[in-house]
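The complex appears here minus one protein chain, its other protein chains still in place.
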Amino acid sequence: MKIGKARVPYLLLLPGFAFLFTFFILPILNLAQTSTQTPVKGGDTGEYEQSFAFSNYINAFVDNKEQFGRSFVYATLATILALAIAYPLAYAIAFKSGKFKNILLVLVVAPFFTSFLLRTVAWKQILGEEGFIVPTLRSLHIISEQTTLTSTAFAVVAGMTYNFLPFMTLPLYASLERIDPRTIEASGDLYANGLTTFRRVTVPLSMPGVVAGTLLTFIPAAGDYVNAAILGSPNTKMIGNVIESRYFKIVDYPTAAALSFTLMAAILILVTLYIRKAGTEELV
Amino acid sequence: MSQKIKDATIPTIPTKARISRWFGRNMLRIYMIFGFTYLFIPVAYTFVFSFNDSGKSNLIWKGFTLSNWQNPCGAPEVCNALGNSIKIGVLATTFATILGTMIAFAIGRYQFKGRSSSNLLIFLPMATPEIVLGASLLSLFLVFKINPGFWPTVIAHVMFCTSFVVVTVKARIASLDPRLEQAAMDLYANELETFRRVTLPLVAPGIAGAALLAFSLSFDDFIITNFNSGTLITFPKFVYVSAARGIPAQANVIGSSMFFLALAIVIAGQLVNRKKAR
Partner (left out) sequence: MSNDAISARGDLRLTRITKSYGDFNAVDDLTLTIPKGSFFALLGPSGCGKTTTLRMVAGLEEPTVGSIHLGDTDITTTRPYQRPINTVFQNYALFPHLTIFENIAFGLRRRGIKDVKEQVDKVLSLVELPHLAGRKPTQLSGGQQQRIALARAIVNRPALLLLDEPLGALDLKLRRQMQIELKWIQREVGLTFVHVTHDQEEAMTMADTIAVMNEGRIEQMGSPADLYDDPETAFVANFLGQSNLIKGKIEGNDGDNLVIDLFGQKISMPKKRSHAVDNSMYAGIRPEKFRISRTGTPTRGNTLTGGHIEDVSYIGVSTQYVVAMPWGQELMVFEQNDDGVAPFDKGDEVVISWEPTFTFGLRGDEDIEAGTEVNPEEPAEE
């Protein structure tokens, strides 16, 4: 339906888009520009000039390919784990919770309200040497005296899984909740057993939620450095940790920019391929 | 029907089969209990340790005390950090909600040239890792010789919250029956009155939800804030910095209070909604 004049939508977009242009697009362009700079000869620390040094990218990647690899492996693992945990949870809330549906939904989001850093630190302490889990496991001889749970890749992946779980659960719930329960009954009526119904009806119908949830988990996980910093060790550094230290400790802006740009490009390419494959264009 | 006949007609099920059937039926419920336990362990831990008579480092349980709750600002900097986070959150939420709602109306209500690229521009900030958003914005501020601090942080928060507002409000607008607005126009309300009396009240819950989301995103943000806040301390930054040497129990008090406050707001909202629907 048309209301009013053709100018209206543009006027509505103007302030927001001017803002996003200035503080999102422009910084990204500037980042691209920074990424090919080199230090000014004889200049101070942090002084750089443009010299179109595309070799920055190659150096940055070669020097940090381990951390890149780790970021994508950890993020993928965390995404798969989160999906495995969240799917039955979302399914149960959508189909088996009856009148408690709204309360349970609030409970999924509720942990959000305690600062995620506090929760991550809490995990560190629960899983740490002074927590109750490690001594218990040791006294039961399930783990050896030397084994720790924190400062390991396991802890980092577990932390990310935990922190991004609601991002996975909510979109999954939203798409599961939209499924007409009659389609599931119809599938049963047409000789499909429980498992076949789930595989042939429920899962395909919930695909939009799966796609949205995995993206909302994978993207922040791949760029995360907080979990690695709190729960990990120097051996679990991710690309986020490198970018952070390049900026703040080494003041090497071009490398940090090149790394950021590579990360962003890699994620965008993966996401595009993934969306193509999953066949769901309508995400937003 | 008498009890006798009932007993006679129903064949008895072996205990083993009965147990496995019970598990089959309740598997999801059991799973749900485990899932929620997992979600709430650190929340419960944080709450419990807010009562720890810990002194400076809140690592080991040393005894129960209410003093942390009686004096939440007892630890140095903690209330200052909280105050900064609230100020930034309120400002960022306000701006992001206004900008995002306008964009949502443009995209949700009008057909215009460039609509799909507008959608892309909204999607991109959400698809960009926070560290890239934070780092790129910091580079821009440095180019313009703007020192990181309070306002750069507010700007950064508005930037990443706006997309979430747009998506939330747009969903609400999309679920709005266009016939309601047509009915208002049919009943002598001009465009402005239709917007004020019908569209806005109906979209308002979506806007409120978006604002709540924006505030919690802003309040909880660490990565982008860390890049753009300079020496300014926010609550997440405070927790991060003190994580190494043990967080004061006052931080747990604040975290737990936020949890209960937000829960109360959500429950109150639900109750109001239910009352309205009746």
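By letter and in written order, the chains are A and B; residue numbering begins at 1 in each of them.
Everything that follows uses one rule, which is that a residue touches a chain if its C-beta (ideal position, glycine included) is under 8 Å from a C-beta of that chain, and two chains touch if they have at least 3 such contacts.
Fair warning: this is a prediction, and the values are worked out from it, not measured in the lab.
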Item to check | Chains in view that touch the one left out, judged over the entire complex | outcome: B
Checklist entry - Touching the left-out chain: which of B:I41, B:L124 or B:M185? => result B:M185
Checklist outcome for this item: Full-complex touch with the removed chain, picking from B:L142, B:L202, B:V241 or B:L263, is B:L202
Checklist outcome for this item: Touching the unshown chain, chain B contributes residues 177, 179-180, 182-190, 193, 197-198, 201-202, 276-278
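Operating definition for what follows: only the chains that are shown with their structure count from here on.
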Checklist outcome for this item: So, in whole Å, the Cα centroid of chain A is separated from that of chain B by 16
Checklist outcome for this item: The residues of chain B that touch chain A in their complex are 28-29, 31-32, 35-36, 38-43, 45-46, 49, 59-60, 99-100, 102-103, 105-107, 109-112, 115, 118-119, 121-133, 135-140, 142-143, 155-156, 158-159, 162, 166-167, 178, 181-182, 191, 216, 219-220, 222-223, 226-227, 235-236, 239-240, 243, 247, 251-252, 255-256, 258-259, 261-263, 266-267, 270
Checklist entry - Where on chain A is chain B touching in the complex? => result 1-4, 6, 8-10, 12-13, 15-17, 19-20, 23-28, 30-31, 34, 85, 88-89, 91-93, 96-97, 102, 104, 106-126, 128, 130, 162, 165, 215, 219-220, 222-226, 229-230, 240, 243-244, 247, 253, 256-257, 260-261, 263-264, 267-268, 271, 283-284
